[in-house]
Structures are given as C-alpha cells and as structure tokens.
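One chain of protein is taken out of this complex; the other chains stay put.
So, chain A:
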Amino acid sequence: MQAQEARAADPLPPAHARSLYRAMLTARLIDGEAIALQRQGVLPAYVSARGQEAAQAGSAAALDIERDFAFPTYREIAAALTLGVDMVGYLASHRALWHGGLYDPVASRFGAVNAVVGGPVPHAVGWAMGERLAGRTGCALSYFGDGASSEGDVHEAMNLAGVMRAPVVFLCQNNRWALSVPNERQVAGGSIAARAAGYGMPGVAVDGNDVAAVYRATRQALEHARSGGGPSLVEARTYRIEPHSTSDDTSRYRDPDEERQWRERDPVARLRAELGEAGHTDDTLARVEREARESAERVRDGICARPEPDGDDLFRYVYAEPTDELARQWRAWREEAAP
C-alpha cells in the first residue's frame, strides 16, 4: 500500500466554505488576541496555531459531533472552535486557570488539552475500540504532530489500532517544526503518511493549507472507519508560522525566508480568495469578518474576566473522594495557610 498524495480538492459548497472561513478567521483572530494577552502578562504563555487553521478546521468539520470524539494535544484552537468548544474555557488552560481547560470535554466531544506529545494518541484508539464494542458507529480522531510521530506511543497506538481495526483517524498536522527541529531531522523517510502502510491502513498526505482537501481526506477516512474498514492516517502538511510558544525564539534555528514563503501560502487568505472567485461578494465576506472579530473580542474579554481558581481547588479532583490523608493535608492548609 503506497501513501497517496491527494490531488487538489474540488471546492466545497459555498455555505460550507463560508462557515469554515468564519471558523478559521475567528481562530486566527483569537490566536492573535492570545499572543497580545501574553505580551500584556495576562497569559503566562501561549502556543500559536497560526498557519494551521485549514488543517484543523477542515478535519474538525468532517467530524459528526453527535457521535465522534476528538483527542487534541495543546495547539488545536481552530479545531476546538470548529467543534463549538467554549473558547473562554479553552483559553483557561493558557491562562493557567486549569491545566486541561475549563470546558466540558464530554459535551464538547473534544478531550481535555493535553501537553504530553503523543500521549493522547492511544486514548483515541481505546475510545474507538470501546465505541465499536458498544455496537455504535462513532469514530475517534487523534490530533498529533510531526514531533509526536517520533514517539513510541504513536507507534504502539497505530499498531494496536491496526490489529484491532479500531475506527480511528490519525490526523497528523505536519507543521515542519517540532520546536527547533525540522522535518529533515525528525521524520526518517520524509513521509508520515507512508508509515500507514506498515500498519495495514490507508495513509494520505494532503496540502494542509487547503481546507477543502483536508476536509475531504478526513471525511473519507471517517467513512472508511465508520463502515468497518478500521483506522487510517491523514498527514496534513502545513507550517507553524509563529514560534513554538511565546517563550521561543525562531531566529536561533530557522531561516526567516522560509517563514516568509509560508506566510504567502496563508490558508486563511487563500480561502478568502477562493470564496471571492466563487462569487461571494465583498459585503458577504465583510459581514463574516465582522462577526469573527466580534466573536474574538468576546473571547478576549471573557478570558480576561474569568475568575482566578479557588485555593481549595488545589485539593480537588485528585480522587473521586479525597483520601483521609489528602483531607488531612487540606484541613491543615486551611488552618495554617489559606488566604
């Protein structure tokens, strides 16, 4: 089985493309607000997804949120937004109010933010096995990156999924940089999609900045899983425009010309141009853009206004019920140190 290089996809129906544009642009604007909030000291740190909006929105839009479930890592703002996750709750993770964010992962069909590279990938496989065992038709989608593709957990997860024929889609956003290490030093063989063959599953590499291509490839992988065909791997090739995080400095390791070239392939600008060519009027697009801006501003204001966690939260949710020992430490803290 050879990994397929998907051809440029046919455009999406106008209303669908417009809604993806709204999601991608809103995510882009929230991302920008988050970087600004980090500069202002409101967020201790932030990890930008700029440049990866098509890969995320296109794949998330292919999910059926009535029955599917997505397992994110920590750079999935556009996927979260597309699935309707409460974005203030999502950014609560970046404001250090709660590690996993403060949205409901079950209701959102979107797992808690997870900062261990490759860690959640086997969770998606287990969830998918359980869904099949329950006789249901939902699929799991696992987000991970080119860096995670080097982790042993990703291998174990893919092999398990292949053996169990679990209904899971492995969605790799290959953004070319795992912090400071480029694909050439990360991905032996040069293609993550090609690895699918070794697990007996379909693998496809798509232009990750083409939202229609990502959407269609993910959709096809989900249909394959839903119809009993088992797992597949979609590699969305894209680029991390911003540094790894707001604490990172790309000038130490990458050529600014490369960044400039990828900025010219911006997925949000590209989709806007396509929408214009497809006959959307400037007025229509301006309205979408205004809505996106208003929405991003609401999220910004919301995260700034979100109250600090309660000191007692330190002791909560460690066990279903606090153990006697934890309750003792909690009492001692309240007596001696609580503000």
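Assume a residue touches a chain if its C-beta (ideal position, glycine included) is under 8 Å from a C-beta of that chain, and two chains touch if they have at least 3 such contacts; residues count from 1.
We take it that contacts and distances are computed from a predicted model.
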Per UniProt, the name of the complex member that is left out, chosen from "Alpha-ketoacid dehydrogenase subunit beta", "Biotin carboxyl carrier protein of acetyl-CoA carboxylase", "Anti-sigma-W factor RsiW" or "Phosphate import ATP-binding protein PstB": "Alpha-ketoacid dehydrogenase subunit beta"
Which of these touches the unseen chain: A:G41, A:G152, A:P256 or A:P307? A:G152
Out of A:A17, A:A70, A:L91 or A:A128, which residue would touch the omitted chain in the full complex? A:A128
Footprint of the hidden chain on chain A, which residues? 71, 98-100, 102, 104-106, 111-114, 116, 119-131, 133-134, 140, 152-153, 156-157, 159-160, 163-164, 316-320, 323-326
